[in-house]
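Every protein chain except one is present and positioned as in the full complex.
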Amino acid sequence: MSNTFGRKFRFTTWGESHGPAIGVVVDGCPAGISVEEADLQRDLDRRRPGQSKVTTQRAEEDRAEIFSGVFEGKTTGTPISILIRNKDTDSSKYDNLKNLFRPGHADFTYWAKWGHRDHRGGGRSSARETASRVAAGAIAKKYLADRGINVQGFVSQIADITWDGSNFDLEEIERNSCRCPDAETALKMEEAILAARKEGDSLGGIISVIAIGAPPGLGEPIYGRLDAELASAIMGINAVKGVEIGSGFRAASMKGSEHNDAFEMVDGIVVPRTNNAGGILGGISTGAPIVVTFAVKPTSSIPIEQETVTVSGEKTTVRVEGRHDPCVATRAVPIGEAMVALVLADHMLRGLGSRAK
Amino acid sequence: MSNTFGRKFRFTTWGESHGPAIGVVVDGCPAGISVEEADLQRDLDRRRPGQSKVTTQRAEEDRAEIFSGVFEGKTTGTPISILIRNKDTDSSKYDNLKNLFRPGHADFTYWAKWGHRDHRGGGRSSARETASRVAAGAIAKKYLADRGINVQGFVSQIADITWDGSNFDLEEIERNSCRCPDAETALKMEEAILAARKEGDSLGGIISVIAIGAPPGLGEPIYGRLDAELASAIMGINAVKGVEIGSGFRAASMKGSEHNDAFEMVDGIVVPRTNNAGGILGGISTGAPIVVTFAVKPTSSIPIEQETVTVSGEKTTVRVEGRHDPCVATRAVPIGEAMVALVLADHMLRGLGSRAK
Amino acid sequence: MSNTFGRKFRFTTWGESHGPAIGVVVDGCPAGISVEEADLQRDLDRRRPGQSKVTTQRAEEDRAEIFSGVFEGKTTGTPISILIRNKDTDSSKYDNLKNLFRPGHADFTYWAKWGHRDHRGGGRSSARETASRVAAGAIAKKYLADRGINVQGFVSQIADITWDGSNFDLEEIERNSCRCPDAETALKMEEAILAARKEGDSLGGIISVIAIGAPPGLGEPIYGRLDAELASAIMGINAVKGVEIGSGFRAASMKGSEHNDAFEMVDGIVVPRTNNAGGILGGISTGAPIVVTFAVKPTSSIPIEQETVTVSGEKTTVRVEGRHDPCVATRAVPIGEAMVALVLADHMLRGLGSRAK
Partner (left out) sequence: MSNTFGRKFRFTTWGESHGPAIGVVVDGCPAGISVEEADLQRDLDRRRPGQSKVTTQRAEEDRAEIFSGVFEGKTTGTPISILIRNKDTDSSKYDNLKNLFRPGHADFTYWAKWGHRDHRGGGRSSARETASRVAAGAIAKKYLADRGINVQGFVSQIADITWDGSNFDLEEIERNSCRCPDAETALKMEEAILAARKEGDSLGGIISVIAIGAPPGLGEPIYGRLDAELASAIMGINAVKGVEIGSGFRAASMKGSEHNDAFEMVDGIVVPRTNNAGGILGGISTGAPIVVTFAVKPTSSIPIEQETVTVSGEKTTVRVEGRHDPCVATRAVPIGEAMVALVLADHMLRGLGSRAK
């Protein structure tokens, strides 16, 4: 009922996980930005199922086709329509789920809202929809990169394995299966995921996304605050249960004298010395790195037997076989980046004209 | 630049903390709801400065006047304009802040965005604006109460003092100065706040808001999800740095087999047995209590000396004297309730017509 | 249910004709524009009842008070709240209308929609609401004037008295009671209106609004076209039944070879030689004057006896006494200008960032 995100830089997604295709229409993208299908593919490949041994084995190449809005390699200012065909849609695995509600899954709520549900892989509630966001986000990233803004995510925790913040290696993030900035921690995370899969269980995790280079002044108080819109963008990703900006929940046990970031001048620019604010004060960017952290719950689809009820209300149990990620945190990295990039691109455009000059 | 919240049940706030008044226009409220000024006053009094010894001593009675949209005690379907006069606006205390940026405060970002700032009490960035939301929220609560939905908040943590979840006493919440459901914990919280004030420092805290009675089916996937809009509504409150739905960040270290809430039938209704989901699956309400938790940072305005720079870039220090809350968590309770109520009222209306029938 | 207009430069109006006040909140106005109450008053006086012998004699001074968003004579980028008190609200005249539906009036439709209506002067359906738009429009005009854009309206027809297009005298428009650019025609219009009032009847008319100086490039195809939004803005004014851009309905009987405006270069700028397009092609401004023409119906409230039914469905007749304009065309001029100015200001801001450059 509400499949459009953003105000100036907007996108609308469509498509079910087991229909012929999914897609997205990006509207409000300025004319003159270099975009080609390969730009989208890079991030789609990072989100793609089957990319590593810690992800689901559904084999989708997630090839993005651009149908409009790009002419001779540049955006034209008209809507950009992108289509991604569904290929590996073996719906037969879902037959036993047709008449019951999987615990932790949107089966029940979609049925409660619309009086039916697409049991084949979840329909719109499937995380497959996030491929559309990643494609849209890749365009936002191009726009931002031209303005010196870069968005990078990584995994900082899986189950109880937490990266301690040391040994940050940007290059390492994409080198390991878990997208952790530290190789050693990544290895432990991988082991934990593989062990959980073996047990037929699943794990949660924590992801951070950092945007560097965003100018001060982004955000529209009071009800288009940058932090509020980032929170919405991130909480709206499948499986996310918590979002923090900067210090997040740690702020609760800090004192004002600790938490306040002192201002200083660096190269003629006002800069906060520390960044508990996570780059945002009063809902507006400070120019410091924007830091968003979020938690994903363990995948709800697991082969372990669980209690539930059927559509007609009888007690039953279910084992969700299908092909599911034992932990969605690693694939959530490009999705989180996409959503942050889309919010920032939107605010870059919305901020124009805030002063009469 | 963006002072309107909501799609069907919408409100627009206006006014600066040191101007003649602040106010809110509520639009899209159905006709026929009983509303009187006393309904608004109840929650305004809970948010009001000077209400207890742990809050700022600014003396505002925050009297709400309804100018339109209510006729003979009932809403008419036309916009409801509410005005709250500013009375205790002693701007002289702010003179020393005119040319510098308070650390942790929106001074700098407002100045970066608009080329000026209202140094008198923060202008729009002041938490005084939240009185407008509370007034609007009171109308939303009336609408919800008529439909059996109630929204209640409380404080679960201040600094390191954490309510352990036992001794929940609904009546206790409004009996103590800290809005904690357990009297004993509340007392410790109060002591901590008073001690911090004595030191010229401030504390953060954690608040939970629970909505009971919301039907299954609220929320508009993919980009009008109930969890995403709650996250936005809450993160947009002054000083909030983190938001959780249900299990929140704890989900990161849980297993799927633990986190999934089994479904069962109770009195002919499908009900999740546990509520790690916090009442929301796939962005749609399940019918279980909706649980939102959020962290507020310690108040940034503190009398302890802090380093900063002036508007022209010189190093300086500042002590923020004024009249500020040593901890905003207690007053954040009615604000959080208001925002949750406003989101739910909006979704109650937006959800109409989702099935052709 | 929908009292907000515009996307970037937005305004929300509130208030009933017989409540304590009406008002408007302007949001999205850039910071740094010089605005004072006198700027609003100029146009409010042109819309004000009782301004001349051809208007209603309700005596409202329509004094605009600015409550927020302007500091030291300049807009701050925060919402501008404007309040206009209702003074001459003698509701007793409306008592006989309480239980019936006035023909041609919104009584019936408001009742059908909301199950009640404010019989005292029409509540929100009263043209009194347009004072709020005129106040908002005055701010838009200031913003536009700083950018060399001027908006001027006039009356070209009342009943069958039509200005023939000759003797255009800009100064004359505000000199005569009918706002016609030709003094002689104005006199005949005035006579017609006074004669109609004597008969207890009312007249319709046609108004044109011309915006000069708007740059080429305003408008957002396909669904934010400039012509479409002007049409909406104008058709939404009370009593309007038709809207034209440029050639309007005359286009139906023209040939392409006549209607097409040839392009030529004038002072290095591409300019259409004629202006059948009314300054808009493909929904985007050409840089030529933007010409909007609209028709208002004769005032529905007339003292002549008319047939109707009561709220409970019985046949009855009604004479609407009250104080009503015998022709709303003359007062519609500043309202039409305001709506055109508000649309243009909105599009000036929305157009920013359309090219990546």
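The letters A, B and C name the chains in turn, as written, and every chain counts its residues from 1.
Rule of thumb we're sticking to: a contact is a pair of C-beta atoms (placed from the backbone, for glycine too) under 8 Å apart; a residue touches a chain by one contact, two chains touch by 3 or more.
The model shown is predicted, which means the values in this text are computed figures rather than measured ones.
Looking at the complex as a whole, the chain kept out of the display touches A, B, C. Residue-wise, the contact with the chain that is not shown comes from C:Ile302, picked out of C:Val70, C:Leu97, C:Ala186 or C:Ile302.
Contact with the chain that does not appear here is found for just one residue of A:Pro79, A:Gly256, A:Gly283 or A:Pro298, A:Pro79.
Contacts to the hidden chain, counted on chain B, fall at residues 7-8, 30-33, 75, 77, 143, 146, 348-349, 352-357.
Where chain C meets the missing chain, the touching residues are 1-5, 13, 101, 103-106, 108-110, 112-115, 124-125, 129, 157-160, 196, 201-206, 216-217, 219-225, 227-236, 238, 240-265, 268, 270, 272-273, 276-278, 280-287, 295-302, 304, 306-309, 313-315, 350-351, 354-355.
The chain not displayed touches chain A at residues 1-4, 8, 10, 12-16, 19-23, 25, 27-28, 31-32, 67-69, 71, 74, 76-81, 113-116, 118, 123-124.
FYI, only the chains that are shown with their structure count from here on.
As for how the two copies chain B and chain C face one another, over half of their interface residue numbers coincide. The mean-CA centres of chain A and chain C are about 46 angstrom from one another, to the nearest whole unit.
Centre-to-centre spacing of chain A and chain B amounts to 26 Å, using the average Cα coordinate of each chain. One simple way to say how far apart two chains are is to compare their mean CA positions; for chain B and chain C this gives 39 Å. Listed for chain B are residues 1-4, 13, 113-115, 124, each touching two or more other chains.
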